[in-house]
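Every protein chain of the complex appears in place save one, which is left out.
Our next item is subunit A:
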Amino acid sequence: MATLILDNGAGTAKIGFSTDSEPKIIPNCITKAKNVRTRIFVGDQIDECKDLSSLYYLLPFQKGFIVNWEIEKQVWDHVFSKDVCQVDFNETTVMITEPFFNFPSVGEAINEVIFEEYQFQALHRTQAPTLTCYKHQTDKETSGSLFGTLVVDSGYSFSHIVPFYKNKPVKEAIIRINVGGKVLTNHLKEVISYRQLMVMDETYVINQMKEDVCYVSTQFNKDMSIARCKGPENSISQDYILPDYTHIKRGYVRSRSEAGKLKGDEQMIRMTNERFAIPELLFHPNDVGIQEMGISESIMHSLSLVEKELVPHLLNNIVLTGGNALLPGFQSRVFMDVRSMANDDMDVGVSTPKNPVTYAWHAGCDFSLDPTFPSLCVSRHEYEEYGHSVCTTKFNVS
C-alpha cells in the first residue's frame, strides 16, 4: 500500500509518495490574475500564468490554521488528481502535518475530509517539527542517540520553537512567534510603497524580491551605518529591476557596473537598509510593534521552561527549518545570538538541513518506514467504528 506524505504548510504544500525522491512544492492557495479573466489558478497551475502582476490570493489558512475549507478542498482535489499525484484513495495511507496546538475542530475537519470526502485508507496526523526531529535523530545516529533536539520552524504564518526530549515534544516549552514569511513580505510591500513605488498589489513580485535580496544581518548596527553611505562605499545597496512580464519575465538584481540610467521604461527599486531590516522582524518583532520575543530570545525563554538537565543537549542540537531558514545569515545569526546568551560552559550547535523547506517531508518518508508507523495510523474502518476519539488517542496532537 502506498503512503502519501502531505506537509500541508500555509504557504506551500509539500506533497509526494514516500517512494518519490523529491516532493512537489505546491502553493497552497487559489490565485486569480488581473489580466486573465477566464479562469482561476489552483495551486501550481499558476506556473501556466504568464503575467504574474497584481495577483489576487485566496488562502485556505488564516494565521496558520485552516479556516477556509472550500479553498483547501479545491487545492487538495487538484494535488490528489492525476495532474499532480494521481492518488488511488482506496489503496493509500496519508500522512498530514498540522501546526502545534491545532484547534480541535480543525483536526476533526481534517479527519472528516480525509475519510469521508476522499475515502483514504488510513490517516496519520503529526507536526512538521516532530518529523524534523525524527529525521535529525536518525541522520545523527552515528554520534550516539540524542536526548534533546530543539527545532526552530520558521514558516509562512509563524515561527515555532519546539524542544524535544528524545522524540517527544516538550509541550509546556513550545513557543510561537507570530512572525513568518507573510508578515515579512507584507511589511516589505508597505515600506517600498511608502518610500519608492506603489507595490501593495504585487505580493508575488515583492515576495520574489524578498527571496532574492533580503538577508539576516549578523552585525545590525554596522550594516545600518554602511547602508547610510553614498556611492561605492555602500556595499549593501542593490538595485532590483522589476519584471514587466513582457520583456522582463522575472525580477533581478542589476549588477553594479550597469548602475546609472534605466533602459526604456524599466522600473527599479533600490534596496538598502530594507535588505536586512525586514528579516530583522524575526529577531525583533518589536521593531514594528508586535509585542513578542524574537527567535533567539524565544529559544532562551523556551530553554528556561524545560528540565535543567535537558538544556545542554538542546543547545547543542538546534535545527533550523522552514522557508525563512533559506535567508542568508539566518543560521549564523541564531548561533551568534544564542551563543552570547547561553552559559559559556555549554556548547552551542546550530544546523540547517540542505533543504529546510522539504526536510520535514523527507522526514515523513523516513518515518513512514518506521516499524511503529502502522500502529500510529487510523484506518478508515477504525474511524467509521469509533469516530474522532480514536484519532485523538492515536495521533500525538494536542
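Details
FYI, a contact is a pair of C-beta atoms (placed from the backbone, for glycine too) under 8 Å apart; a residue touches a chain by one contact, two chains touch by 3 or more; residues count from 1.
The rule is short, and it goes like this: contacts and distances are computed from a predicted model.
Missing chain, UniProt protein name: "HIT-type domain-containing protein", from among "HIT-type domain-containing protein", "Trafficking protein particle complex subunit", "RNA polymerase II transcription factor B subunit 3" or "Vacuolar fusion protein MON1 homolog".
When the missing chain is restored to the complex, the residue among A:Gly231, A:Gly289 or A:Pro371 that touches it is A:Gly289.
Summary of contacts with the chain left out: across A:Ser81, A:Gln119 or A:Asn178, the touching residue is A:Asn178. In the complete assembly, the contact with the undisplayed chain comes from A:Ala277, out of A:Ile241, A:Ala277, A:Ala325 or A:Val378. The chain omitted from view is touched by exactly one of A:Ser298, A:Thr321 or A:Ser368, namely A:Ser298. Although one chain is not displayed, its contacts with subunit A can still be listed: residues 32, 34, 37, 39-40, 54, 56-59, 62-63, 65, 67, 69-70, 73, 100-101, 103-106, 109, 112, 117, 171-172, 174-178, 182-183, 186-187, 189-191, 194-195, 200-201, 203, 221, 224, 227-228, 273-274, 277, 284-294, 297-298, 301.
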